[in-house]
Each structure stands twice: as structure tokens, then as C-alpha cells.
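Accompanying notes for the structure given below.
A single protein chain has been removed from this complex, and every other one stays in its place.
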Amino acid sequence: MLYDAGKILAGLAIFLVLVTAPIWWNVATGADAQAPELVMPQDQGGCVLPSGEMRASHMELLNDWRDLVVRDGDRIMITWDGREKRRSLTASCLGCHSDREKFCDRCHDYVGVTPYCWDCHITPIGGAS
Amino acid sequence: MSIDRRFFFKLAGLTALAAEVPGAGATPENSGKKGAGEAPKTTRWGIAIDLPLCHEHPDCRVCMEACNKGHNVPSIPDSRHEVKWIWKEKFSHAFPGQTGRYLSSELAEKPVMMLCNHCDAPACVGVCPTQATWKREDGVVMMDWHRCIGCRYCIAACPYGSRSFNWVDPRGYLKEQNADFPTRSTGVVEKCNLCEERLAENKPPLCVETCPYGAIHYGDLSKPDSPLRKLLDERFAIRRKPGLGTEPQVYYLV
Partner (left out) sequence: MLEKALSNNRRYWSWVAVLVMIIGVGAFFYLRQLQVGLGITGMSRDVSWGFYIAQFTFLVGVAASAVMVVLPYYLHDVKVFGKLTILGELLAIASVTMCLLFVVADLGQPQRMLNMIFHPSPKSILFWDMVVLNGYLVINALLSWAAIRAERRGETPPSWVRPVVYLSILWAVSIHTVTAFIYSGLAARPFWMTAVLAPRFLASAFAAGPALLILICLILRRVSRFDAGDEALSKVSIIVTYAMGINVFFILMELFTVFYSNIPEHMEHFKYLFVGLEGHHRLVPWMWVSVVLAVLALFLLVNPKTRCNHRTLTVACLAVFFSIWIDKGLGMVVAGFVPNPMGEITEYWPTLPEMMISLGIYGIGALIVTVLYRIALSVRGELGA
């Protein structure tokens, strides 16, 4: 037995509409959900992991790197295809992906995340902002 | 993946070291991870500052400027919010209790270079509630600016005033940014890292390298025949607040 069943159900309905509002908004305005266009580096010999893995879990990889470098002083890694690379966001990652705005930021903006890497790590000259 | 991968890398490194399999991750750079140098495991870094030599050049600021530039240390005009890695302090402040009515008042006013003492028993390390600061095997007292929550317990615990807090965003107070080293964010504690990033490449700390008069020495305290140890054998040296049991490893030659 539910007291005030009418009010509760009406309240739930309003809640559901509000929560899903962005979806209806996009449907109504015909907004297109297009993946951002990323500028990939040319002739750099590939990333430290296959790109699928990088896309899915680069944040964990960077978390590991930061612990290995800062806490264990372990600075060199071997890529999946056997090359040696420095574990460094600014030297290695941005060394190839030289335009942060057209790679990191575009995708992060699209998915609506603001990683705090850039609060401290400086984008080398050549990269945006 | 995070734990597994890290564990895997560590395991791979360990097995490679044990079996001495060439090319299996134990590259020369990689084995340098223990802090660089010939015998990484027993290295104990230390600093000695030649006070009389330093005092010959009272207006010199070369080491401070090199350090600030190399580590993106901001210059904040409001002294309450200052960030300091290596700085000058009057002798009477650096060594309170070592001045007196009939001792040279000239000496009391002379500047002393101050920096983190990289103590053997650092008070800051024990109090940290997140292990954001710790002592490495090679003696460097490190900070992890990703992990620091900004509680400032370490500042209360340090008897040398070596730690600074970022009360405001430091980026607004940098004349130029060195992209090879990060800045810090608002709300974390920082201090001298003994140029750990340079030690890893077998380079001396910036203050040591840039001092135009060779007044700052660094070296391996664990080797009795190292130049630093010989220097300490030959000359009389003092340390700041030795009675507190922190075992500071910055020596002042007098």
C-alpha cells in the first residue's frame, strides 16, 4: 500500500523526463553525434601499445607511468613492438602527438572530461595552450 | 589493468635482473632506476656547502636562479605565499643558538644557503598520511605531487622550514616555463628534490653545477673514498639542528 501514490508516481515521471532531457533535446534539434576528428602523428613508428588499447586505457597507463617514474624512478619502458621509450607525458606522448589541442583536448572535450594533467605538466612549444 | 600491468613490469624487471638476460628490459637506462651511478644500491647522496667561500660573494644568486628556473619555482612577491627550494637565510636564523654576545656579530648576519636537508630520519615522511613524501634508498626525500592532499602536516613537522605550500596557483608567478619539468598545482606541498631528475641522468644537482665558485659539493656519502667524504674528513662541518635526531645530510663547511 503506497501513500500518496499519485504524487509519488507523478514526481517519478517528472524526474525521469528531466534526467533524460539531454537525449530528447538532441533528438528534437537533430544534433549529430559525430566522433571528433583527431590529428594523428605521421611516421613516428606507432604508439607504445596498440591504438585500441591506448584508446581504452591510456589513463591507467599514464597513472602507472607516473607511479613508476615518480615513486620507483623507473623511467624506461619497452613498447609492445619492442622499442625503448621514456615514460614521459611531455617528452614521449606529446613528442609524437605534438598538437595537444587537436589530439588530447578534442577527444576530452567531446566526452566531457577535464583531466588535471595540464594543471602541472607543461605543453611543449608547438603544442596549443 | 592498472595493477596487473605494473606488477608485470616489476616482475619482468626483477626476473631480468636476477637472470641477467640481456635485452629483457634491463637496459642501461633501466638499471639506472635505482638512482643512477655505478653502484646504485648503496648510493647515499649528500651536499656540502662551503660557507666561507660562499660568503665571499654575498650578492651571488646564481644557484637560486638556476634551481628556480629548472624546477619552475614561482617568485611570489607576497612573502606569506612564497615557495622556496634553495634560498638565503641569516646565519643566526639558520643556526639559532649558535650566536651570542661575544661571538662575531658579522657572522650572524651573513647569508647561509638553505635547502631540504634530505634527512636520514626525516620528520616529514613519518607524518604524511598518504605516503606522498618518502625517503628513497639513495637518500633523496621525494614528493609525489599527484598524491599530496595538502594537509601540511609535513610543514608542521619539518624543523628546517624547507617545505612550501602552494597557497595560490603558481603558474601566474612564473616568468618563463621550463617544459622539461612540471609546475605544481594549487594546494600541494613542494620542496627541493635534490635534482632527482638530473641524478637519474648522472648529472649533478643544478645548484652544484651552476655555482660559479664551486662552493656547493655533492657526492656519495656511503663511499669512504668519495670526494665528498674526503672533504668532510678534511674540514670542519656543521649541520642544522643536529640534536633533533633527523640526521640532516646537508653539511656546512666552516
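Note that the chains take the letters A and B in the order they are written out, and that residue 1 is the start of every chain.
The rule is short, and it goes like this: contacts are C-beta pairs under 8 Å (C-beta built on N, C-alpha and C of every residue); 3 or more make two chains touch, one makes a residue touch a chain.
This one's a predicted model, so the numbers in the text were calculated from it and none came from an experiment.
Note on the chain not shown: across the whole complex it touches B. When the omitted chain is restored, the residue from B:58, B:126 or B:227 that touches it is B:126.
Of the options B:93, B:110 or B:135, the residue whose C-beta touches the omitted chain is B:93.
From the set B:55, B:81, B:223 or B:239, the residue in touch with the chain omitted from the display is B:81, counting the whole complex.
In the full complex, the hidden chain is touched by chain B at residues 79-82, 84, 89, 92-94, 96-97, 123, 126-132, 147-153, 155-161, 164-169, 185-189, 241, 244-246.
Note that only the chains that are shown with their structure count from here on.
Those residues of chain A that touch chain B in the complex are listed here as 57, 60-61, 63-64, 66-68, 70-78, 84, 90-91, 116, 119-125. Of all residues in chain B, only 1-2, 5-6, 9-10, 13, 25, 27, 29-30, 32-35, 72, 134, 136, 142, 144-146, 177-180, 182-185, 196, 200 touch chain A in the complex they form.
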